[in-house]
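Just one protein chain is left out here, and the rest sit where they should.
Coming up: chain A.
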Amino acid sequence: MIRIQEADFNVQDELDSFRKDCPKIGAICSFTGLVREFGDRTDLTGMFLEHYPGMTEKALQKIIDQAYKRWPINQVSVIHRVGKLNLSDQIVFVGVSSAHREASFAACEFIMDYLKVEAPFWKKELTASSETWVEEKSTDQQRAERWQDNPEP
């Protein structure tokens, strides 16, 4: 399940949905990303999130399909918010369920690592007096490439 939305989400509701009518799952792993103060910038008031409607969903589906191929996972949810967000707001949720914990731990991290470098979202930092587009981080690229070096989970 993929959702791109302006509205906030409730992590507990998302986790509960994994358990519904699914007695075979024994593990759920999830990641929630938040808007945070950036490095030495303490004047940040929020973020603006832009995306490429249509391509975003396709790119995320491709990443999720790869995760299903690599691990015996049961269900995946990705929620990404767009538009204006305030400090400490939730930006992104990735949840994965599986019979045993290894698969959902790994798949959750894999999906998040690839979302960072392949899903067409762009962040702009907002302060009271300025707007600055966030630059990509080479460490994000390295984190994603790490999965290519370790093809077997």
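What we mean here is this: a contact is a pair of C-beta atoms (placed from the backbone, for glycine too) under 8 Å apart; a residue touches a chain by one contact, two chains touch by 3 or more; residues count from 1.
FYI, contacts and distances are computed from a predicted model.
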item: The complex's invisible chain, by UniProt name, from "ABC transporter ATP-binding protein", "Cytochrome c", "Thiolase domain-containing protein" or "Molybdopterin synthase sulfur carrier subunit"; value: "Molybdopterin synthase sulfur carrier subunit"
item: Contact with the hidden chain (one of A:Ile2, A:Ala99 or A:Val117); value: A:Val117
item: Sole contact to the chain not displayed, among A:Ile28, A:Val92 or A:Leu126; value: A:Val92
item: Where the missing chain touches chain A, by residue; value: 33, 49-52, 54-55, 58-59, 80, 91-92, 112, 115-124, 133-136
